[in-house]
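See structure below.
Just one protein chain is left out here, and the rest sit where they should.
By written order: A and B. Residues from 1 in each chain.
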Amino acid sequence: MSEEASELARTTEHRLEELEKGLFTSDLSVNEFLLIKEVGFHPVGFVMGSSIYHTGIQTRKWGQSQELTKLTEAMYNARELAMTRMEEEAAELGADGVVGVRLDVNYYEWGKDAAEFIAVGTAVKAEDGVSRLNKLGKPFTSDLSGQDFWTLLQTGYMPQGLVMGTCVYHIAHRGIGQTLGTTGQNVELPNFTQALYEARELAMTRMQDEATQLGATGIVGVRLEEKTHQWGSHTIEFLSLGTAVSKTSDDITLAKPITIISLDN
Amino acid sequence: MTNPPAAKEPFNLKDEVRRAVASLEMKSTSTHSTTSDLSIDEELNLHSIGWEQVELVSGISVFSVPAGLWNWGQGEIAGASKAHAQAFNHAISRIHKEAADAGGHGVVGVHIERSVHPSHVEVSLLGTAVRPIGASPVKPEEVFVSDLSARDFALLMVAGWQPLGLACGASFVYAPRRQMSAVLQQSSQNIELTNFTEAMYSSRESAMERMQQMAIALKGTGVVQVNVVEGPMPFATHAVGFAAWGTVVRLAKESHQLMHPQMVVSLNDPTAVFDAATLA
Partner (left out) sequence: MTEQSGVPDVAEQRLSASSFSSGLSVSDFAACLDMGLEPVGLVQGFCAVRTTSSLNFGNGPAGFTRSTSPYQLSSGDYVENYQCPHGMVSGEHRMWGQNYQQPWIENTWRQGFTNAFTRMVKEANTIGAHGVVGVLDNVTRIGQEGVLEFSIRGTAVRVPKLPAPSSGPWTTYLAGQRLAKIIEAGYVPVSIVAAVSSVRVWASCITEYLMEGSGMTMWAQNSDSVEVEQIVSARMAARALVRNSVRAQLHGDQLHGVELNIREHEFAKGDLEIQPVLRGNRIRRFKDFDPLPAPRLTVRLS
């Protein structure tokens, strides 16, 4: 896998060389660009990683709720490939981190179960020359916008990495007998509740494990996304994402915010 | 015509409106018309850095592509990539000319519409030409074009940067068709489709490289607000395309001017909409 990745990296080398000479590219807005400059970082390049991945098929038992480990693995590996390739591009540029990371899955007409997993963001480098690499010696990644990045740094925290956990879960169809038995009634369906509960817990736990590996003190901006992709309504991916952060400074100079009432609608 | 220094009395909107309406009874003395699609806020932002709008300007190009080009082949679909690049460049030089003819030094807030059809590529640019207040005209090749809003333009200038122009790169690549049959046999496995990944990478890298080349040619040190469109072509799914464009910038002052942002908390509540149908 890493061999393939480095193969791909080779084609990008020339482009990255230009970026090392001082030209930067970024998908940051002007606001974000200025805010990142404000906290002492300079954008070095628009970086991306992608993987077109075929997810395997796993038989699901009609009446049983269970995790589909093979699909979980596929969704995780494909994203990890995309993220790793993006990080490699950033490392090549000598970046300290990547901000504004977006993870996306695109389905095209290439065939069933084939999807493009993509990670894009803007690599940034500290202007004071002090390394901001994370505990694993890699550039930090974060899905925070330029505005959130600036605000986070005002609070004395530093992003360590974009962490994620995923779980693909099959939720049991209900038997005919059960369905008839409750027709017309308003009742809780304990099996459903339990399955959904467990799947989300698994995704969150995996995300937290990643944060622990980075030695983070916490995760901000956690989002839980639920998607059925192309699997039909009873198979759901629970994806949990957030930016792991750790406290780097106790010296906080948080300015008192001004309150405003905006007059435009 | 210099007005006496503004009186210190507080601004009274009602009096201003009365004065404005009454002024219509007098004959207008102004002779120089301008057209602009900027909002009043954007215009005020421009004024705050000593710039003014001049004229709504546009640039267009349509380049033909042999329709059979998409069907088969290997590697890059060079004809399509080239047509895209040329269409973009021609549209840019036309908007340069319109802006320079109108006395503009640059064009801000440019709307970029681009579309790729089986047999042609279209690029259309529309924006407002601007200049430092009262400045004399420049040559078309000295005009800058930017998709940054007037507000972002003003903010960037205050921070010591200047926009130099638009850079765009696009690349279209054949994705291997053959692999799909091989894939179906492995359909129960998790596997990366490396050929497809490589096709996407190849188009992406060429496109980004071309955008960077344009930026370097404009003597820029950076490209901000890069937009990206990627994926298979809707009319030829075995061909993938990648296009990226953004505004090229350069530090114009000796150093970046820190902006010292102010944190603000909005006291506006989210607008509650009452829906009579659901009473919610």
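Brief remarks follow.
The rule is simple: contacts are C-beta pairs under 8 Å (C-beta built on N, C-alpha and C of every residue); 3 or more make two chains touch, one makes a residue touch a chain.
Just so you know, these numbers come straight off a predicted model, no measurement behind them.
Here one chain is not drawn; of A:Q147, A:N191, A:Q213 or A:S246, the residue touching it is A:Q147. For subunit B, the residues touching the chain absent from view are 3, 6, 11, 13-14, 16-25, 28-41, 43-45, 47-50, 55-56, 58, 60-69, 79, 82-83, 86-87, 90, 94, 118-120, 124, 126, 151, 154-155, 158, 259-266. Seen from subunit A, the chain kept out of the figure touches residues 31, 34-35, 38, 147, 150-151, 257, 263-265.
Here is the rule we use: only the chains that are shown with their structure count from here on.
On subunit A, the positions that touch subunit B within their shared complex are 4, 8, 11-12, 14-15, 18-19, 22-31, 33-35, 37-38, 43, 46, 48, 50-58, 70, 73-74, 77-78, 81, 106, 108-111, 113-114, 116, 120, 150-151, 154, 255, 257-262, 265.
Chain contact summary for the complex, subunit B toward subunit A: residues 148, 152, 155-156, 159, 175, 180, 183-184, 186-194, 196-198, 200-202, 204-205, 208-209, 211-212, 215-216, 220-228, 231-232, 237, 244, 246, 256, 258-268, 271.
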